[in-house]
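== subunit A ==
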Amino acid sequence: MSFEVSIHHPIGERAINLAFSSDERLTALVGPSGAGKTSVLNCLAGLLRPLRGRIAVAGTVLFDAGLNVDLPPERRGAGYVFQDARLFPHLRVDANLRYGERLAPMGRRWIGHADVVEFLGIGHLLGRWPATLSGGETRRVAIGRALLSAPRFLLLDEPFASLDADRAEALMTLVERIRDELAIPILLVSHDRGEVERLAGRVVTLR
Partner candidate 1 sequence: MPRCLAVLRLFCAALLLAALPACGGAGGADRGPTVLAASSLQEALAEAGEAWRAQGHAAPVLSFAASSALARQVEQGAPADLFVSADEAWMDRLERADLLRAGTRTDLLSNRLVLIRPEGGRTRGLDDLGDGRLALADPDAVPAGRYAKAALESLGRWQEVASKLVPTENVRVALALVERGEAALGVVYATDAQASDSVEVVETFPEATHPPIRYPTALLATSTHPDAEALLAFLGSAEAQRIFARHGFGSAR
Partner candidate 2 sequence: MTTWLSPAEWSVVALSLRVSLVAVALTLPLAYALAWLLARRRFPGAILLDALVHLPLVVPPVVTGWLLLVLFGRTGPVGAWLEAQFGIVLVFRWTGAALAAAVMALPLMVRAMRLSIEAVDRRLVEAARTLGARPWRAFATITLPLSLPGIAAGAMLGFARSLGEFGATITFASNIAGETRTLPLAIYSGLQLPGAEAQVARLSIISIMLSIGALVVSELLVRRAGGSRAHVL
């Protein structure tokens, strides 16, 4: 079971109520703007603690309100590619990539640095400062950084948003490759039907 998620969390005047389980490699989470999709990702990553619920990914229980289980973010192994990338501005691309890599226990590293760089085509960017990268380059570095932290699962928040058609296509192919070759659970947030239909094995709607 890739994802077993049940979350209840009030946000402002509304509340997030979500429950699903999925066995697919890539699960898509869709819903209207403001429904709380990013908040769901934050709950999975350990950045937001739901009021009630239970979260288990690939068999590991990350959160269980009833049993008072709440793993801190650094112990969950979520490879989180944020919508705003969040590259560290004071580190060059190479250092950004290595940030999570350094912290990953040796036994859990399942992909090498050189492989990721080649996979994502970011070899020529290694010496650059994040501020100098284009939108698409930033996204790819962010994905690389997440992959190199030896994640147990991936969280992708609107990874194709505001990219031009070519870039988006290239990135989508990339995600397909990750889905097919790297075999770790992926939860993808998107508002685009086309992307979702192409990539997801299972679609969950958040109202």
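As a working rule, a contact is a pair of C-beta atoms (placed from the backbone, for glycine too) under 8 Å apart; a residue touches a chain by one contact, two chains touch by 3 or more; residues count from 1.
Regarding candidate selection, all candidates are chains of the complex that A comes from, given by their letters.
For clarity, every value in this text was computed on a predicted model and none was experimentally measured.
S.K.: Please find, within this complex, the candidate from 1 or 2 that touches subunit A.
M.R.: The single touching candidate among 1 or 2 is 2.
S.K.: Which residues of subunit A touch candidate 2 in their complex?
M.R.: Subunit A reaches candidate 2 through residues 45-47, 72-74, 76-80, 82, 84-90, 99-100, 103-104, 130-131, 138, 145-146, 149-150.
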